[in-house]
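Left out: one protein chain. Kept in place: all the others.
The block that comes next holds subunit A.
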Amino acid sequence: MPELRYREALNQALREEMERDDRVFIIGEDIGVFQGAFKVTQGLLEAFGDQRVRDTPISENTIVGVGVGAAMTGLRPVVELMTVNFSLLALDQIVNHMAAIPYMFNGQVKVPMVVRMPQGAGHQLGPTHSHCLEALYLHVPGILLAVPSTPADAKGLLKAAIRDDNPVVFIEHESLYGAKGEVPEDADHLVDFGQAAIRREGEDVTIVGISRMAITAQQAAETLADEHDIAAEVIDPRTLRPLDLPTILESVRKTNRCVIVEEGWPHGGVGANLAALIQEQAFDYLDAPIQRVTGADLPMPYSKPLEQLAFPHAEQIVERVRSMV
């Protein structure tokens, strides 16, 4: 299998789906001539022309709304928003329209579209460009939510998202765009929504990592094994809605301990929700309280040392696991 970077895998997914289905088109800020703020859409304007690769004004809410209207009338738009922070300008169209329309019109119309956006800290971009807001979109019924952490998943999940008849919020991670990994060449390589990946097997503790934290959790698991003789099982949910809760529960019932790692804020976070679900359904199997390792409860600081403190690293996960095993 060829090795691709995460951004290249996404590019390949877009390219293949646009070749496969001429209803698929992409729109967003600087995705065409500029070839994407993170270069995910490199070469697509040249390949598909400006009908299918549309540079937009900086008008997030309207860009998403245009996608919704086009999807309602038979097209399959892929909308790129430059960061998850900017998607807040489009919340009306995402929550009140994209998510609600199929239900509120009783299934008379579908909204088959994808809204892609990157998130994440580590680039000293301060409080308006660095957050992880998957919890915000997890909160909303009517949309599917993907958070790929590997190049192979980035490709397979994006292709599945484009082919899905539901609206999908697809959250990439800025720190992963350069990450390399093996990616199937198969043009029908799909990763089904609702199928968690067990990245590492272990008996002592379950670590669930969200988005990039799935990678950080694996690093922690290696250290735990090498230096502390603790065998951690690492689970990457890959999609948060639908959530593969059975796989997580099965692991917790085996290891009897669980740590959830996310880069987003702690209150009302993905981990808070998951901890509630686990204790509702596997309480009797728990030998210790479920632990959460999260981003700091504040707007992301710019200054490098502070920023590094404000999102989880492997050492913190190692420490937390050691405190409970």
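Following the convention adopted for this analysis, a contact is a pair of C-beta atoms (placed from the backbone, for glycine too) under 8 Å apart; a residue touches a chain by one contact, two chains touch by 3 or more; residues count from 1.
Just so we're on the same page, contacts and distances are computed from a predicted model.
Considering only "histidine kinase", "ABC transporter substrate-binding protein", "TmcB1" or "Pyruvate dehydrogenase E1 component subunit alpha", the record for the omitted chain gives "Pyruvate dehydrogenase E1 component subunit alpha", by its UniProt protein name. Contact with the omitted chain, checked across A:S59, A:T128, A:Q308 or A:S323, is made by A:S59. Even with one chain removed from view, subunit A keeps its contact list with that chain: residues 25, 51, 54, 56-57, 59, 61-75, 77, 92-93, 96-97, 101-110, 112, 141-142, 144, 164-166.
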